[in-house]
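The structure appears right after this line, and notes come after that.
A single protein chain has been omitted; all remaining protein chains appear in their positions.
Showing chain A:
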Amino acid sequence: MTVRRVMGLETEYGVLQPGRPLANPMLLSSHVVAVHAAARESGRARARWDYDDEDPLHDARGFHLQRAAAHPSLLTDSPTVPAPSGDGPQEMPRSEVEEYEDPGAANVILTNGARLYVDHAHPEYSSPEVTSPLDAVRWDRAGELVMLDSVRRLAANPALPDVTLYKNNVDGKGATYGTHENYLVDRAVPFGDLVARLTPFLVTRQVFTGAGRVGLGQRGEHPGFQLSQRADYIEAEVGLETTLRRPIVNTRDEPHADPARWRRLHVIIGDATMLEVATYLRLGTTSLVLWLIEQGEAGGAARRVLQAVDRLALRDPVQSVHRVSHDLALTERLELADGRRLTALEVQAEYLAAVRGALDAAGGAPDEQTLDVLARWESLLGRLADEPASCAREVEWLAKLRLLDGMRRRDHLAWDHPRLAAVDLQWSDVRPERGLYHRLVAAGAVELLVTPEQVEDAVVHPPHDTRAYFRGEAVARYGGHISAASWDSVVFDVPGAQTLQRVPMRDPLRGTRAHVGELLDRSPDARSLLAALGG
């Protein structure tokens, strides 16, 4: 029973050049990435993203410390790619021509194990893999500081355009951009079961995960306020697309891990949240529901508990996403497939009861963070029903609505007044002196879960307990001799070596400080590291 699992957050930031609405967003985004790379590496050739890993067949190789897990059926037999002869680094041919650097492909692997790059027309921060919702908050907040640092550097350089960045998901004119959650989930759970059991949860969790949005409809064509930034853009239940007909549950299945054991659940319905508690509970409760579903698959008492979850199937999940988001009173009843009509809060209460039931059945004492997530979840569901205003320190849409309502009351503004839309947008400006969320922090009006010191540390250091540790530390220690890296590989280019050497990291829970910390400390340079790894 635990909230702990491998997870991560990807966030595409809104990007503007102040006063120049027609500025090329891809160029601005590449400046955001490039200025970071230039600052860190002061002109040193920088590591590419290793796209080899995007093809799972090229990935089916165990990290050197994980001899037993390699799945032989996936080992490549292509003559052009040397099959892994052992468990150590693999040799790769060196490119004969200089790699072409497309500015739109700007990409940096950070020393904290994250990836900063241009995705579509937005700068994106993909957090390192972490194992708990609290760490997810920490490295997500670190991403805000990475973005802030780029904003500052661009502002300080008269030769480059000023850029402002926003951690939100909509422009109010029809465009949306994503904040994706990734969870490693046991492959034994059939995808159909996973979707069916997760969907009512994802539809209704907006009541405490929503970031709030001024405007109703994809282009904000109707005045008003709603719980979620993303809801109006959800148009399908399940699907592969992420840029059109966006689904509640995305089917992209690149696990970046052993596909026989894991799938990566890619959740694209969520909002980017500034409030730490909102991010924490979004990942924490989702992880608990995934645990429940995994337990049910394993049989036993959890299977009985899951029967209650199976009865929560919604008659029209997509329409329900919109209805929940538009229902500020939290009293709207959703039609269930079995004919019952429950509010979003009641559906959430059913999930909470199911998780608690499975917990009791499993026995044993859950870890502290699990107990904290459960207690907060229960407390919020109760208070959202009885006194929603009391949740404004924890729930982002209520924190935002409180300001907007105050302004409406004081200045007699209707919902279509541009000042209200400006509050919504400026809410997530990453600059503390401009971002309205940050004004709330300064006033002590929101609850914080991590200290500024912890976040600062996470900007430069990776989590200790996933392979992000090896990735981040390798970049920090041997960056000059790394030619590329990805979620599950680091490619070294050591002077004098005949070929590049690729270190695969197939297991997200290997390459931790416990596994490789000492090895790294013993290796003053990349050559000695590779020798120690058996290359």
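Methods note: a contact is a pair of C-beta atoms (placed from the backbone, for glycine too) under 8 Å apart; a residue touches a chain by one contact, two chains touch by 3 or more; residues count from 1.
By definition in this document, contacts and distances are computed from a predicted model.
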UniProt protein name of the chain not shown, from "Inner membrane ABC transporter permease protein YdcV", "Sugar-binding protein", "NADH-quinone oxidoreductase subunit I" or "Prokaryotic ubiquitin-like protein Pup": "Prokaryotic ubiquitin-like protein Pup"
Of A:D50, A:D135, A:D232 or A:D327, the residue in touch with the unshown chain: A:D327
Contact with the hidden chain (one of A:R245, A:R311, A:R419 or A:R522): A:R419
Given A:D119, A:D258, A:D271 or A:D488, the one touching the chain that is not displayed: A:D119
Absent-chain contact - pick from A:V238, A:A313 or A:M407: A:M407
Contact set of chain A toward the excluded chain (per top definition): 12, 14-16, 19, 21, 25-26, 119-122, 170-178, 180, 224-226, 242-243, 268, 326-329, 331-332, 387, 389-390, 392, 401-403, 405-410, 415, 418-419, 421-423, 425-426, 433-434, 436, 439-440, 442-443, 445
